[in-house]
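Got a structure for you, questions after.
For this view, one protein chain was removed and the others were kept in their places.
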Amino acid sequence: MTTTLPRQPFHVAIVGGGGTGGALAHDLILRGFRVTLVERGEVTSGTTGRHHGLLHSGARYAVKDRESAVECIEEREILGRVCPGSFEENDGLFVAITDEDVAYEPLFFESCLASGIPARRVSREEALRLEPNLNPGLKMAVQVPDATMDAMRMPLRFFASAKAGGATIRPWTLVTELLVADRLVSGVRVRDLTNGVEEEIRADLVVNATGPWAEQLAVMADCDVPIRPSPGVLLAVRGRWCNMVVNRLHPSGDGDIVVPQRGLSVVGTSSWVVEDPDDLGVPEDHVERMYAEGAKMIPGIRTAERRAAWSAARPLIGSKDAESGRELSRTFKCFDHRETDGVEGFVTISGGKGTTLRAMAEATADMICRKVGVEAPCRTREVVTLPHTAYYAA
Amino acid sequence: MATEPRPVDRPGAGPRMVPSFVGQVISGAALLVLLTAHMIAQHFIVPSGLRFYEDVIAWLRDPVMIVVEVAFLVFVTYHALLGVRAILFDFGFSERTERRITLVLWVVGIATIVYGVTLFAAILNAA
Amino acid sequence: MTVTAADARTTRLVVSRRKEGDDPGALRYDTFDVAVGPRTTILDALVAIRRELDPTLTFRHSCFHASCGTCGMRVDGREGLACVTPVPTGDEVVVEPLGNLPVVSDLVVDMDVFYDDFDDAGRPLVRSSEKIPGAAKAEGIDQLERYEDCIECGICLSVCPVAGSDPRYVGPAALAAAWRVVEEPRGLDPGPVVRLMDDEQAAWRCHLAWECTEACPSGVDPAAAIMRLRRSAAAARARRLFSFGGTR
Partner (left out) sequence: MASTIVERGRPAAGPARRRGVLGWFDPRGRRLGGLAFILNRLTGIGLVAYLYLHLLILSMLVQGPDAWDDFVDVALSPPFLALDVLLLTGMLVHGLNGIRVGLVGLGLVASRQKALFIAALVIAAFVALVGALRIFAGE
């Protein structure tokens, strides 16, 4: 049974103003839904904004997680089209420093090609010409189409477009409870933090897009989401030490990526697992490791001035036994809680990463359409988003 | 008391003839020359420091000095009142009030110059 | 933020809690004692207050590394990004929203006014590439004053004495954005931008207090941009003056 949307549009309440929530709002608006998005702070203030700003070519996942790699290279191309001007198309360089790295290279290179990622082998000399600050002891490098983005402003374009399309975006709005009766979620109870007013927002469907906070929200409806908040430490040093995204050519590990961001270079990252995504801390030994590992690729980082060090919690899907988070997949997953917990009107989208925000939204919106029995094709692959400034400007 | 900002209007209609800042710089540059002349001439060249009545009158009878002093009067008045206007405009009054301020300052400026020139003539006549 | 016992101290944060529509004269502050370590920033402390003491505290933040520009505020009266401002060593620190923008709630200001001007100035451009293919050096990256470094935090507007008394002034960020378009037009015609900013409420309004440049957390130098914009505007006027039949 498929129908078009009724005259009184189906109302979706999205909880969580990260990149996923913003992209979902944009997607649903384009499909004719009515959308209200609530976020307890400023939009992108959770995990999204703390992202290192890499628009993945997928090369980082090519060897171990082919599915994520293919997802990335596809999304990279789409985002380049629908968010023109939001990226620095600087490419990425995977540098081999040790003999082990060199031994790993053929597998890496072939995996990139097999995932559809256009990779190019670069000699030591050419690598040093492209990036003079690289460790002169490097053996060889592989160039891939990575790019960098502004971790806040790129997602903001989706919020801007959703808002212009009629979505209600409410930052500073704290969800105090889910309205649940007879295993049916019918909306959220919120508190507007700007004026203290409590109110109910009725909705036909509530989407939990709270990333690493997904479990905290899901328990309000007695649902379970296997999300592990897995923080990583990132370090920003002053100076633009490279123009391309510099990665270590080896299996993903700590401190093996340097992303240029304006006049800063961001070194990432580490990985562990916590219970509360609001209480991450920034272990000083992790910061030290970022310095040490980053300096193996770009020696100047060793003595570069520290601008900031912070932690961001990835929302990883996986068992509660996970210890470091590295073993968990970087893909995303939609949960229809009717199927997982017997609760109707409630959907969770989590996992994933910045690069796949649009794909996550598409998958979630597809699922919502199927649930509701509505046929409305996804348009976010074609519709160019508004500039980020449109989110604020009148 | 803190000023609560109001919505911003778009910039005005476009370039004026001469931006008031440029007017201020030009008159300021002229004053640098004239004021330096005024100060050096009156307080350093005349041995007594141009203080007593006879010295002043003798000084003012020099036609070159008449020109210099009148030019000085015009530029200093222009520069001073343009400065006052800039300060008043920073209060953020309405455009109508600003037009009135400009008008009032023109009147004050012309009155000042007329007063100064008249005074000049009166002094020379009285002597 | 986890603080180990060894280096922990307690600092008193006095935080502005004014809400939209409150009487601007009626200032209200809440006081919190927060455990801090040597690396604790104002933003860390605010996050701790929200988590442990008062979930209703509102403030803007996103990236935690001076890249998004959302956490501009005034700490002991001086503007800065909370995420890179360490908690001062004194007993008490006053945290207030940016000035010269309407307060929405607590430390949150309404950025609409800021972005409205900004958009008119020529939308901030993000370079599609900083790489010069085959170049041995990333040329110009150190030398160019890159407007893209602007993170739209609003701090320059907050410190500006002119914007402080007259909101009609378009302000340093918008002017710096305009200058960026002139400096590196990338195929656009910068003429209309120069003409738009050649205005008593725009480039000519600045009184050279230079506070914007001093306060900018991202090294943009808006004040120098305004001065260069003036030079361009003056040159454009001179060209119009000496070209017969030219219209402005």
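Just so it is clear, A, B and C label the chains in written order, and each chain counts residues from 1 on its own.
Note that in this section a residue touches a chain if its C-beta (ideal position, glycine included) is under 8 Å from a C-beta of that chain, and two chains touch if they have at least 3 such contacts.
Source: prediction; values computed, not measured.
**Q** Write out, one label after another, the shown chains that touch the chain missing from the document.
**A** B, C
**Q** Please identify, in ascending order, the residues of subunit C that touch the omitted chain?
**A** So the residues of subunit C touching the missing chain come out as 3, 5, 8, 10, 12, 14, 17, 26-35, 48-49, 52-54, 74, 76-78, 94, 96, 99-100, 159, 161, 164-165, 206-211, 213-214, 221, 223-224, 227-232, 234.
**Q** Can you list, in ascending order, the subunit B residues touching the missing chain?
**A** Its contact residues with the unshown chain are 1-3, 21-22, 25, 28-29, 31-32, 35, 39, 49, 51-54, 56-57, 76-77, 80-81, 83-84, 87, 90-91, 112, 115-116, 119, 122-123, 126.
The criterion applied here is as follows: only the chains that are shown with their structure count from here on.
**Q** What whole-Å value do you get for the distance between subunit A and subunit B if each is reduced to the mean of its CA atoms?
**A** Whole-Å distance between the two chain centres: 63.
**Q** Distance between subunit B and subunit C based on Cα centroids, please, to the nearest Å.
**A** 37
**Q** Can you list the residues of subunit C that touch 2 or more other chains?
**A** As it turns out, subunit C has residues touching two or more other chains at 116.
**Q** Show the residues in subunit B shared as contacts by 2 or more other chains, in ascending order.
**A** Answer for subunit B, listing residues that touch two or more other chains: there are none.
**Q** Can you list the subunit C residues touching subunit A in their complex?
**A** Per the touch definition, subunit C meets subunit A at residues 1-2, 19-20, 39, 41, 47, 51, 55-68, 70, 83-84, 104-105, 108, 111-112, 114-116, 118-119, 123-131, 134-138, 141, 146, 148-149, 151-152, 218-219.
**Q** Could you pull out which subunit A residues touch subunit C in their complex?
**A** Answer in residue numbers: 40-42, 44-45, 48-50, 53, 85-91, 129-130, 132, 150-153, 172, 174, 191, 193-196, 234, 236, 240, 243-244, 260-264, 266, 278-279, 281-282, 284, 307-310, 312, 387, 389-390, 392-394.
**Q** Going by the contact rule at the top, pick out the subunit C residues touching subunit B in the complex.
**A** So the residues of subunit C touching subunit B come out as 24-25, 99-102, 113, 116-117, 120, 161-162, 164-170, 195-202, 204, 207, 230, 233-234, 237, 248.
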